[in-house]
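Heads up, one of the protein chains got dropped from this complex, but the rest are sitting where they should.
When the chains are written out, they are named A, B and C in that same order, and each has its own residue count from 1.
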Amino acid sequence: MSCKPLIRVQAEDFDPAAEADRLTAGRKDVGALVSFIGLCRDDGGKLAALELEHYPGMAETEIGRIATQACGRWPLTGLTVIHRFGKIPAGDNIVLVIAASSHRRAAFEAADFLMDFLKTRAPFWKKEHLASGTADTWVKATEIDDAAAERWS
Amino acid sequence: MSCKPLIRVQAEDFDPAAEADRLTAGRKDVGALVSFIGLCRDDGGKLAALELEHYPGMAETEIGRIATQACGRWPLTGLTVIHRFGKIPAGDNIVLVIAASSHRRAAFEAADFLMDFLKTRAPFWKKEHLASGTADTWVKATEIDDAAAERWS
Amino acid sequence: MQIRYFAWVREKVGIEEETLDLPGNITTVADLIAYLKTVDDNHAAAFEEEDAIRVALDQMHVEADAELGAAREVAFFPPMTGG
Partner (left out) sequence: MQIRYFAWVREKVGIEEETLDLPGNITTVADLIAYLKTVDDNHAAAFEEEDAIRVALDQMHVEADAELGAAREVAFFPPMTGG
């Protein structure tokens, strides 16, 4: 059982199918693949785009730390995390997490865990560009996300 | 919020990327897409293939019933379930569940719920074809799966 | 009544499906199982571990005490192992 997480922080979009293939190609020990894709939703037509600011260097390091924790906690065969930064129009991809394992529960829990900690620990900040053109505003961190992360402690 | 589940029971392989696109194309209200792919794993080299027997008609109906329950329980924007039957070599896909929602937690929970109930309620039975060529054996239902399904009651 | 068998229940009975005219005193699934056990050795062997067998009436899961009522099709199979 080897789990070397693949971490990428990039402006470009990602290809979930190519990333999933990378975790299963040429091997027969993967029984479960759970993918999470987070997209920029337009909040009922109000949002034009999100601007994602990040802390270069720390973003990769911190995601790597969370991913390594997940590899220690669940028997994963692979783990991929890609987080975009820059201006992302409504409807586009923001983040991808794929957890591969022999076992369904491990893959589900690891992907869920990764997302909870990305939300609360990875140094990214979202600013909303509104369709109406009124002043951009920073998205507030929610207590729901903090509570979700605490489920794992 | 509309959730008309797409259910398919088929011998052919499926294309997870095409199915994911179907749930997000042309819309901006999807914030989270959780995909589960179940694959045939070779159990440390022992397994050559699984033979999946199913109850035609009831398989579609029962998956549809579980999917409709999920649509009532979580605010989903879409839900796709594809389950294969027939002989499936180690390394190949068996089942696909994709749940789309505005919200991350709903998508995770709905996909997880679907898998638990597919395991315990959908009329499919797996027979193992061993690499050694010794007699084929039916996979036994596990108490772990029953307990997993009971989490949702 | 149309009777279908799946997985190892099918293998033990030795057929996929059969149509039987049932005696009038058979009103529940449990009655039907008791009757099928008397058909021949294969049926008896298939239903030996009764607790391991699941039942669907007209493609809906039911318990052994379910009334057959107007159902046209009953199916017997082991616990499911899909997904």
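Keep in mind that, in the parts below, a residue touches a chain if its C-beta (ideal position, glycine included) is under 8 Å from a C-beta of that chain, and two chains touch if they have at least 3 such contacts.
Predicted model, so just to flag it, every value in this text is computed and none were measured.
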*Among shown chains, those touching the left-out chain*: A
*In the complete assembly, which of A:L33, A:L47, A:V95 or A:A110 touches the absent chain?*
A:V95
_On subunit A, where is the contact patch with the chain that was removed from view?_
38, 52-55, 57-58, 61-62, 83, 94-95, 115, 118-127, 138-141, 145
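The definition used in the following text is that only the chains that are shown with their structure count from here on.
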*Of all chains present, which has the mean Cα position farthest from that of subunit C?*
A
*Per-chain CA centroid nearest to the all-protein CA mean*: B
_Averaging over Cα atoms per chain, report the distance between subunit A and subunit C in Å._
48
*What whole-number Å value describes the gap between the mean CA coordinates of subunit B and subunit C?*
27
*CA centre of subunit A versus CA centre of subunit B: separation in Å?*
23
*Which positions in subunit C touch two or more other chains at once?*
83
*asked:* If a residue has to touch 2 or more other chains to count, which residues of subunit B qualify?
replied: 38, 115
